[in-house]
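Have a look at this one before I ask anything.
Left out: one protein chain. Kept in place: all the others.
Let's turn to chain A:
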């Protein structure tokens, strides 16, 4: 496959929907109001395990405007689902505190809310276990981990190599549960009519929601339409249909009226997924020159009792550094907790915090500069699969970052730079993320007026998908972006993969290019443009199935400078630089925003984010944005992202790698490493709270 530069790919086009978003005209899911609309407010279980014996709905039904209280006794029946999270109100069982047990439907939001609060629920509670521990007897080896990776990997004799290594690092790191918290809460407007079900849904993938809901309600997918024109962020939490969208459809069916349902922010901490907490042991063995002889990375994580979700925490370790002896493992325990799911760079983000912190510890143990240590352990090919990398420019990122950041003058001594009452330090860490691609379909149409319309059920959750697909289509059609309209966000369009796994542009772009190429061929064959226009379609299933075997990953290097207040222990990120190698960058403006956005969330992970489990009641305690802290404007100072040119012919027609997630990978390690450099204190447990820095 060859990639060719075209005039519009690579230019900083403003977001095509920018004006709609800044004027308030862009409509998100909840902002559609069909006639006869009713409002739904869900009710959550207040026990962590047991059964709902009965719900007294009498008081609720007397509230003016209340239409129905739906719970498992009167809920419409759903077909069985592979994901038990979707079997909403189908049984009396409660698998975690916060699981949906009922929904109140009323004429107004206020009446529905009052009804939901007035329900009296009789539970048969059972003892629960919500605590993740490294010695939990329930830990088991899942069959595979998320994204289909093998659970464990082993090469050589890592135990013997560790034993023999002159330099060793053996440390345990932990990361807390974290909640995605997109600004737009999950929301659905559901309407049933003679044709079936229409959903305005806040989702990362309309095609997947259509397929799932059709199966649950035993209908052909053609009878379900899912519209997601604008989505207020997702970060993985809207990547697959979960309980709320099912509840909305079920409520609308029960009351035979259109229903609106938005998940209140507090409820998002139980029903919309989260990043599993992890406990990770990393062992690195090296010779005195810092060359790794052994890498062992073992992760422990949690999932719920009703759905296995095993995050691929140690998979980045499989490709990062050369070492002949290696082992990676994942062990999971099923607890009475909400079901974890995808959160921006699931696996890579927590896994690389541990690995890249351990690499910093190894650099210190060997007395080698941490940039140099990484360069020294650069592999020639994928260290586990043996496959060649389609392109790998980690070293270039490290070198360019070191140059821009002013790394060369760094004194490695920890705790040695006091400015006023602030200790200053710098740190580095590597980033990586796989370059996935998934089959999608698209159509391209030459309209009678000479304009083009490109259709694909892609989603723009803020990534700039609509904009970059416009650029890609313009180049493929040999026209300009202002003559191309890209229609996305609707399951009635040609089916496409979700906005997830950083694979949107690669997957959708391939389908768009192929459809546009097919259209150009038709145009050249047909001579005169027929009055109805011309249309062509493409399906990339075969092309992607037949792609050559390569290890495809984006890489990056992040450099952080922190200041730690000697008296309060407060850590602040003064400077953050990311240098990335992620194939061709389609739009430098939106790409920079993606990288910086990921790094900002990484900064937030490093310093603030932590969902605290209450063992007594089996609940995440901090369930709002006042208690679950995400970075605010004042927390983010000097942050910059740049990239190096990468021409990789083994990816896709555009030559792109995904960029939505790599920005969050490695940030927390770079910051923790900088905090160590500033203070001499090694923080192995995120977040880097001030109480951990006060000695």
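To be clear about the criterion, a residue touches a chain if its C-beta (ideal position, glycine included) is under 8 Å from a C-beta of that chain, and two chains touch if they have at least 3 such contacts; residues count from 1.
Everything that follows uses one rule, which is that contacts and distances are computed from a predicted model.
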From the options "Sigma-70 family RNA polymerase sigma factor", "Branched-chain amino acid ABC transporter permease", "Acetolactate synthase small subunit" or "Xanthine dehydrogenase YagT iron-sulfur-binding subunit", the chain left out of the display has the UniProt protein name "Xanthine dehydrogenase YagT iron-sulfur-binding subunit"
Considering the complete complex, of A:49, A:191, A:230 or A:437, the missing chain is touched by A:230
Missing-chain contact among A:338, A:351, A:464 or A:618 belongs to A:464
Out of A:19, A:61 or A:690, only one touches the absent chain, namely A:19
In the whole complex, of A:429, A:484, A:601 or A:674, the residue touching the missing chain would be A:601
Touch assignment to the omitted chain, from A:133, A:265 or A:689, lands on A:265
Note that chain A touches the chain not displayed via residues 14-15, 17-28, 30-31, 33, 108-110, 181-185, 230-233, 235, 262, 264-265, 461-464, 589-590, 592-594, 596-601, 604, 624-626, 630-634, 636-637, 639
